[in-house]
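Omission of a single protein chain aside, the complex is shown with its protein chains in their original locations.
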Amino acid sequence: MMGLGKEKLLLLYKQMLSIRLFEDRIYQLFLQGMIPSTLHQYQGEEAIAVGVCAVLNEDDFITSTHRPHGHAIAKGIPMEKIAAELFGKVTGCCRAKGGSMHIGDYSVGMLPAIAIVGSGIPIANGVALAFKLRRTKQVVVSFFGDGATNNGSFHEALNMGAIYNLPVVYVCENNFYGASTHISKVMKLENIADRASAYGIPGVVIDGMDVLEVYKVATEAVSRARDGKGPTLIECKTYRYSGHSRSDPANYRSKEELEFWKSRDPIVLFKKRLFELNILDEEADKQIKSEVEREIEKAINFAIESPSPPLEIALEDVYA
Amino acid sequence: MMGLGKEKLLLLYKQMLSIRLFEDRIYQLFLQGMIPSTLHQYQGEEAIAVGVCAVLNEDDFITSTHRPHGHAIAKGIPMEKIAAELFGKVTGCCRAKGGSMHIGDYSVGMLPAIAIVGSGIPIANGVALAFKLRRTKQVVVSFFGDGATNNGSFHEALNMGAIYNLPVVYVCENNFYGASTHISKVMKLENIADRASAYGIPGVVIDGMDVLEVYKVATEAVSRARDGKGPTLIECKTYRYSGHSRSDPANYRSKEELEFWKSRDPIVLFKKRLFELNILDEEADKQIKSEVEREIEKAINFAIESPSPPLEIALEDVYA
Amino acid sequence: MHKLTMAEAIREALREEMRRDPNVILIGEDIGIPGGWGGPFTVTQGLAEEFGNERVIDTPISETGIVGIAIGAAIMGLRPVAEVQYCDFLFCAMDQIANQAAKLRYMSGGQIKIPLVLRAPTGATGRGAQHAQSLEGLFTSIPGLKVVAPSTPYDAKGLLKSSIRDDNPVLFFEHKLLYGSKGARKERGGVELFGEVPEEDYAIPLGVADIKKKGKDITVVAKLLMLHRALEAAEELEKDGISVEVIDPRTLIPLDKETIIKSVKKTNRILIVDECPKTGGWAAEISSTVVEEAMDYLDAPIKRLCTYDVPIPFSPVLENYVIPTKERIIQTIREMLG
Partner (left out) sequence: MHKLTMAEAIREALREEMRRDPNVILIGEDIGIPGGWGGPFTVTQGLAEEFGNERVIDTPISETGIVGIAIGAAIMGLRPVAEVQYCDFLFCAMDQIANQAAKLRYMSGGQIKIPLVLRAPTGATGRGAQHAQSLEGLFTSIPGLKVVAPSTPYDAKGLLKSSIRDDNPVLFFEHKLLYGSKGARKERGGVELFGEVPEEDYAIPLGVADIKKKGKDITVVAKLLMLHRALEAAEELEKDGISVEVIDPRTLIPLDKETIIKSVKKTNRILIVDECPKTGGWAAEISSTVVEEAMDYLDAPIKRLCTYDVPIPFSPVLENYVIPTKERIIQTIREMLG
């Protein structure tokens, strides 16, 4: 499979499953009132974060959005640190000062996620600029949604990435909705990737439910970037199973639409594939699943048992 | 000529000449220290303002930029009111509170020009929205430069104009430079009009030195807009003869480049055409020219003789 | 009279103004989507059904485009009520707000008017630094804008009506914890605020403060959520015989200085409580105004009790720590009196 060994394939699978089960569990806890604030969940979109991040080295970077849990797990932030952050505990990756929408861990190559739609893209350019000037061969991936592509930040950033030939890959997670608004209401194009032509860079549309396709296309784009050939815009068609945030019942979309996409579930599809390739069987699958569940419970227990932040840290970290 | 009668053709000619000679004269006065502030001049680009505005009715609107004198004359602001504004006199179109970069006259359909690059485009959409909701069949034209098309405002505005199908025409005056920066440094495209495809609207590239071509293409775009068929992006290739502003010597560009464009001077070309068509001869030309010069001197005398604004008006017009 | 939440009162103002004047239109993200929420805090629910999507216009995530289109429409005589989902996103449209809306009329020499309302939910609500700012103070420093910040359903409805009828750009700040949004959009930690609101038409003029509680020992000026905390503090202090006058300015621009000055001349002490950060914040303007006009009446230095100068932290305990609480208000007043 595209030069992917068994172990790597199983890792992709496990990561997708980790994201799915983590998000499901977090949602339960949220509904029980154990997690403060709001949540933007990633179920259904796992193949993108996992397929893209699998191509990256630890010292490559990503920028993320208000919906960062999947990216965080895929880029390798320990689940403990993510969970603790969601619970508002001082052991969280941002010392409880970031929260669900700002998950990040510099040490594994994820900037604090940026919750202003579109605003992470220009910043990703800057990370890429540093790599380029220092000739480090690192790359940066900027994740953002379909909604972000109607924002001025997207436009200015893609143009600048193009003219400076930066080592950056722009990954658009097109889940067809920006909050409650369907993409057809706010854009006349069918494919967002077509916007790449406005900047003179390649644009590719792919099936964001197929982790191997994501991996393949990301590999090409990351290589281009690493080789100094400039940015690529990758549009991944996908779907979020959850509401936009917290208890959004998502009444603005049809059951049929949701069911259609669930019938193309990235984890189910990939599992089937792994079964066909004899890389996975029921037994092994169960084992992976229970391992993932254990890890999640461990992370959540860690979060629950962690202390609240001492008040005085609220006044720290404003200035370096 | 495209259904243009002799009179209209001569009017186009006279308007172009008015802009050219007005700008030349203003520059002299500026160098003599008689005009405060800075100037962004329009020599070389006359065919665009004149060709486009000739298609518009008086109750159609335009938005303009830091380089508005040409648009203002073409849309019909009396030269007196423009000159007085440049001189900072209370008889100016904006009571001396706008200045060179903010020339406008609501009564003839020109909003105060907006000098933040790109920022007039979203506002033009709003004018168009009002026309659309009221079903008035009016249209609005938004003028902006090549530099503006790298700005987020352009992107957000063109997308919104497209999705709401607004009666607006986006006219890009591509003079190949944003201030001292050549377009090839800041954009990988050859044709800005290609960006229209990112919004699902038509984009057209035309020769901005040919007033009849401008007139023709503007006629089509304005008709589309008036008929409820939505916006068009028109890119006019053109050149500014002057420096970017005030005494900019424009050392960032070559003499040859300037000479090339001057050899395609819109006024000279059109004059030749009119001669060929036997609509104009030397005699008539001289007469038009001296008429224009008289009008300009009259305007400038008006400006010079007008009073400075009384100080207390500085505190008026903040709120309605 | 009926009892409404703030969200309902604002919705009622929008509905009545839209019925009264066909020029009133709404522009914003997720405001008119069938099956949607009516904006992030339910305010516009049902309005698209009544007025159609020509007058309740859903937009892309293009704040610059939103404010820009509203400005253009306003110049042509419509009365757009535009909105951003969180006031933090006003910064995404800052050029349109501060360089265009605030200045175009002046630049035009008075030729045009910009009857535009821009609604913006303000305040910290446990979401972290980018959805938490209190920015109403910052916008008072830009000449050409009016700034309104209502604290009760009654005020919200009456002030929104005046804002819509006003011929200038008005920034209308609504505190997320005061909305009383219900169901799925309910805010954790929200104040349960039901207020009497007349069913007949009324409007509250911009620039008139309201003394929400009379008192004689000290004047407290506060707005939005802080007003409610100040009132709670005042109630508690009353038990100890301390009489606090609590003034709600309601509109920040124009500001009703007279009511504040008059109160200070009576109580001889003033505390400003504010959710904006202290440095360069709104409280400074009130303080300086009082010093300029009533310094000789002061028996104690003016105090500003404001959010600490930090971005708003995520953790609820930290958030709670950085924003003035009832307890800190009480403590500060006690210190000032004694």
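Order as written gives the chain letters A, B and C; numbering starts at 1 within each chain.
Please note the rule applied: contacts are C-beta pairs under 8 Å (C-beta built on N, C-alpha and C of every residue); 3 or more make two chains touch, one makes a residue touch a chain.
Remember, it's a predicted structure, so these values are computed and weren't measured experimentally.
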Selected residue (touches chain absent from view) among B:I19, B:L56, B:I73 or B:C94: B:C94
Absent-chain contact - pick from A:M79, A:C93, A:A225 or A:A303: A:C93
Among C:G137, C:G215 or C:P249, the residue in touch with the chain that has been omitted: C:G137
Of C:A48, C:A233 or C:C276, the residue touching the omitted chain is C:C276
If I consider the whole complex, including the chain that's not displayed, which of B:A148, B:C172 or B:I279 touches that chain? B:A148
List the chain C residues touching the unshown chain? 88-89, 91-92, 94-95, 97-99, 102-103, 106-107, 128-130, 137-138, 140-144, 253, 255, 276-277, 279-285, 287-288, 291-293, 295-296, 298, 301-304, 309-311, 313-314
Suppose we count only contacts with the excluded chain; which residues of chain B make the list? 36-38, 85, 88-89, 94, 96-102, 114-119, 147-148, 150-152, 178-181, 185-187, 246-253, 308-309, 311, 313-315, 318
Kindly note down the residues of chain A that lie in touch with the hidden chain. 61, 92-98, 102, 104-107, 111-112, 114, 116, 119, 121-131, 133, 140, 152-153, 156-157, 159-160, 163-164, 316-320
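In this text, only the chains that are shown with their structure count from here on.
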If you average the Cα atoms per chain, which one ends up farthest from chain C? B
With centres defined as the mean C-alpha position, give me the chain A-chain B separation in Å. 46
Could you please state the distance in Å, as a whole number, between where the Cα atoms of chain A are centred and where those of chain C are centred? 36
In chain B, what residues contact two or more other chains? 152-153, 156, 159, 163
Indicate the residues of chain C shared as contacts by at least two other chains. 59-60, 62, 64-65
